[in-house]
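Dropping the structure in here first, questions after.
Removed: one protein chain of the complex. Kept in place: all other protein chains.
For reference, chains read A, B and C in written order, and residue numbers begin at 1 within each chain.
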Amino acid sequence: MTRPRVRDLGLLLGDLPPGPENAITDVAGVRVGHTTLCRGEGPLRPGEGPVRTGVTVILPHDGNLFRHKVPAAVHTINGFGKATGFEQVRELGTLEAPIALTNTLNVGLVADALVQHAIRQSPEIGIQTGSVNVVVGECNDGYLNDLQGRHVRAEQVWAALEAATAGPVAEGAVGAGTGTRGFSWKAGIGTASRVLPADLGAFTVGALVQTNMGRPGDLILAGFPVGRHLRPPQPGCSSLSYAQGRTACGFSFAETAGAEKGSIMIVLATDAPLTAHQLRRLGVRVAAGLARTGSTLSHGSGDFVIAFSTAYRLPHKPPALTLDRPMVVAGRVLNRLFQAVVESVEEAVVNSLFCAETVVGRDGHTAYALPTAEAVALVQQARRGERP
Amino acid sequence: MTRPRVRDLGLLLGDLPPGPENAITDVAGVRVGHTTLCRGEGPLRPGEGPVRTGVTVILPHDGNLFRHKVPAAVHTINGFGKATGFEQVRELGTLEAPIALTNTLNVGLVADALVQHAIRQSPEIGIQTGSVNVVVGECNDGYLNDLQGRHVRAEQVWAALEAATAGPVAEGAVGAGTGTRGFSWKAGIGTASRVLPADLGAFTVGALVQTNMGRPGDLILAGFPVGRHLRPPQPGCSSLSYAQGRTACGFSFAETAGAEKGSIMIVLATDAPLTAHQLRRLGVRVAAGLARTGSTLSHGSGDFVIAFSTAYRLPHKPPALTLDRPMVVAGRVLNRLFQAVVESVEEAVVNSLFCAETVVGRDGHTAYALPTAEAVALVQQARRGERP
Amino acid sequence: MTRPRVRDLGLLLGDLPPGPENAITDVAGVRVGHTTLCRGEGPLRPGEGPVRTGVTVILPHDGNLFRHKVPAAVHTINGFGKATGFEQVRELGTLEAPIALTNTLNVGLVADALVQHAIRQSPEIGIQTGSVNVVVGECNDGYLNDLQGRHVRAEQVWAALEAATAGPVAEGAVGAGTGTRGFSWKAGIGTASRVLPADLGAFTVGALVQTNMGRPGDLILAGFPVGRHLRPPQPGCSSLSYAQGRTACGFSFAETAGAEKGSIMIVLATDAPLTAHQLRRLGVRVAAGLARTGSTLSHGSGDFVIAFSTAYRLPHKPPALTLDRPMVVAGRVLNRLFQAVVESVEEAVVNSLFCAETVVGRDGHTAYALPTAEAVALVQQARRGERP
Partner (left out) sequence: MTRPRVRDLGLLLGDLPPGPENAITDVAGVRVGHTTLCRGEGPLRPGEGPVRTGVTVILPHDGNLFRHKVPAAVHTINGFGKATGFEQVRELGTLEAPIALTNTLNVGLVADALVQHAIRQSPEIGIQTGSVNVVVGECNDGYLNDLQGRHVRAEQVWAALEAATAGPVAEGAVGAGTGTRGFSWKAGIGTASRVLPADLGAFTVGALVQTNMGRPGDLILAGFPVGRHLRPPQPGCSSLSYAQGRTACGFSFAETAGAEKGSIMIVLATDAPLTAHQLRRLGVRVAAGLARTGSTLSHGSGDFVIAFSTAYRLPHKPPALTLDRPMVVAGRVLNRLFQAVVESVEEAVVNSLFCAETVVGRDGHTAYALPTAEAVALVQQARRGERP
């Protein structure tokens, strides 16, 4: 029984139309897989549980990525995080392994699992050819999850790779989003897409996010400051309105500040033929999409973007000294691609909140599902008022 | 007769309180000066007129900047622009001359004027000591102004430096904002400030912007999509609502795309003791402030940030091998400084629109003043609807 | 029985004097530890052996690094590599865990071992406080070693941390240098240091390198092109002089190109009070030190620098909003620090070659020890000729 996405509830964000699934998988060839780990409850036993975490993988195409790389770029909005594999993407502009997202202390083990997977697919790695670069992003799900246990192991990563499919993408408290929060609500994985007009190439942009950032009061929905009216229940008190003040029910500043320690990982895919240099420029626009949801890009939030194009492949062993590649040269296409990034990132974050069920984790810590009907009603009331 | 600022009309943006002037000059010691050039009318005579341009200067303190530099950083959000002086600020983390803003083809002459000014103040430059780095930002005011004439000459730059004062800052169609537009309305210079709570150091952040960016329909005011309802009149037709469609009255896509060729220059000042490294992190948050006004950081928009701190000075001839300097170390102070950046940039952009009168320029091109009463009414209607 | 270092053989490189150990440990408080893995021989059995690899750790001080961080910077000369932990150092300018160097496919497991070690030292990680950033560098030792086995496990990392000491540093085929090569000779770990004059603060700079780069013919020793005269023996033929031509004994271009797939990791330590911004500037000068040994910074060489200062510490929980920190402000100190970097990196690379014994690895692949007496004699002959 899945919760409805924002568009299912009648709220349209942005101006460009989404693709058929309104998901990163609308970019042909892209697949997404999750492994969700949810076991144990009660007090935290460091290293053992409770476990509320997982891994999400994104694959640009269904071939051998090491042998047939895709153009890619990374962009670090705020580098307070443990993402790995960024240096080589920045230098070479290519992606040669699936992207994985997980929890913050699990990056090493997940990276190692991806290395093992690459070796299995391309046994020449480390023997006839050098090495393989894997990209892993992360958020800190320690409010709900036993972080120290690093519970995502190689088997879970491989299972997610096995499970990866095109088509609809599970959102909310799944995979790497199992234990994350957004604006102090339960959040998780979200996705969305946008399609350019036919006379601008009909290119698709898709975004997938692992949301774990934002202060409770800052949430913006469809341009409306929903966070001023709706706050997650605090221990011992119910949701409170902004008018009641920030410190009611023990809503202390420290707690708010703690909420800013979250992060967000953003994966962008497109079928537009972009160079690595242009893909980085797409990544820069993610900040505007995040800002539309209320983010102020806080100090403690590791905000990282990985962007790739599926428009062409770069062979590990090139058949010639030079190759011809297509490249977007029209500024108006770039502008619409940038707009597509802003809109699909905004909607992906919102979906990551709308689709996430309430989760109770370590020490009884509870991340509440956003009351989406109430949130949408607030927006619609405002929109009625808005009409001249 | 000046137009009211957004706060004068009863709209409060953001959560933090502004300083006494709600201006960059709330950072003690900072001064701003303008020279406004407005002469001629009728058809464009390239190189001659009509002239609708100017220069705005920002001075971090009233001493000799070359001999007593301030810590500074630059951040390029989108580098499609001609800003100069950025390399040395990036390398050394210091500012040693006033910042000037002007039109895009005038950067060379304005930079030369600043060099002459620095030599006059510090005659040792180029004789006993090396050189001086000047920072100039720019926007393209060619819709109203004869760009090819590069009408800002040394005398105008020096006059702006002479005229620079603390206290209230003239906004709208003045100085470097004389000929610029925002969201296809008349825009110009805008400013705002924010003050942190006393227990977070009571630090002030001030922003000053030269607004020249944004598509007509994208304008957001106080979180509400005002641009969907209010559009600037087009030649031969009056303001039209979004419902009437984007192409009514010859509102062609090309024109919209043209509007994305604008830019925005953002100057940040603070009295918080930040390193150059931390000042750059402030600059990164500007993108979120711009996004709150509807920007999608378009391809053709040169979006550049210059940030400085007045908390300490770095002598050109240091008295010792090492010096002690203060530095913010608390993450919660950084978070509130980031929020202050986002809020003051948002409000500075809005002020740059609210304060600008209608200007008729070359070839009868008209940039219309935003109908602020109408815009505020739209927001207030929506806010009434918003209340549960 | 260790091989002599270059200075022991009478060759002095550069102009500044070294510290007492001519090692990175001359920077007070810095410790280095190795675990060397060398087992099995004969044909490569992927995933099993032969094993010729290891791990080297560098600790800035002997306290709790997570709670008392040091200022740090990273600099990527050529990003074709798998180094991890760079994003957070770049953003925050601090190092909060020991640095580890290892082989290229082992980065994930070594990073995980460092995470476990940090948790053991600071059990609050992931419970009361967020996460921990670990920095791991790597080279590709696959010519000698079974890379796919990722033979460095947590126990080996912890053993290196346990073994870390001040004082003399073992060089050559030890730790992370067990299986690496330089200019097709056996190379490995090398270190050196320089001390500034008393009137420039008497600061120390230390470098430690994991050498794995360079084409056979390109080696330069003390300014003399030793690589033109001395080449490593090829399978079935002995060392040959440049005059005999590049392709004698099957010296094919492909093989030469293969040699350019190596990398080099460089760790810099100093007791000079530098900001993160200034430490990055130190890192930029490493390229000049590498060039002095004959490097042309080839495409396939991941050349990464990590630099830190021991002059002050940054507490995880700062006692106040702001702190005073010392900072080098004199340009002439920076110039001598830059020179110290160039000289100590050059000598560290040379030591990594001079100290390495011949190693036979997988498939009988042999990396020959540089005939140091012959090399030094070549330089001395030239120097005699050089005298007017």
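The definition used in the following text is that a contact is a pair of C-beta atoms (placed from the backbone, for glycine too) under 8 Å apart; a residue touches a chain by one contact, two chains touch by 3 or more.
Nothing here was measured: the structure is a model prediction, and the numbers come from that model.
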Filtering C:H117, C:R181, C:R285 or C:R325 for touch with the omitted chain leaves C:R285
Cross-chain touch to the chain not pictured, restricted to B:T25, B:Q88, B:Q156 or B:T293, is B:Q88
Of C:T53, C:S122, C:S295 or C:T310, the residue touching the omitted chain is C:S295
From B:V30, B:I99 or B:L147, the answer for touching the chain not displayed is B:L147
On chain C, the omitted chain is touched by residues 15, 77-78, 217, 220, 223-225, 229, 241, 253, 257, 260, 281, 284-285, 287-292, 295-300, 331-332, 334-335, 338-339, 342, 378, 381-388
Hidden partner sits against chain A at residues 91, 93, 200-201, 273, 275-277, 281, 314-315, 318, 320-330, 333
Where chain B meets the left-out chain, the residues are 44, 46, 76, 78-88, 90-92, 104-105, 107-115, 119, 123, 125-127, 130-134, 140, 142, 147-148, 150, 261, 300, 302, 304
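As a convention for this text, only the chains that are shown with their structure count from here on.
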Given over half shared residue numbers means same and under half means different, the chain B/chain C interface is same
Expressed as a multiple of 5 degrees between 0 and 180, the CA superposition of chain A onto chain B rotates by 180
Using only protein Cα atoms, the chain sitting most centrally is A
When centres are defined as mean Cα positions, the distance from chain A to chain C in whole Å is 36
Rounded to the nearest Å, the gap separating the Cα centres of chain A and chain B is 33
Check: chain A positions touching at least 2 other chains come out as 78, 300
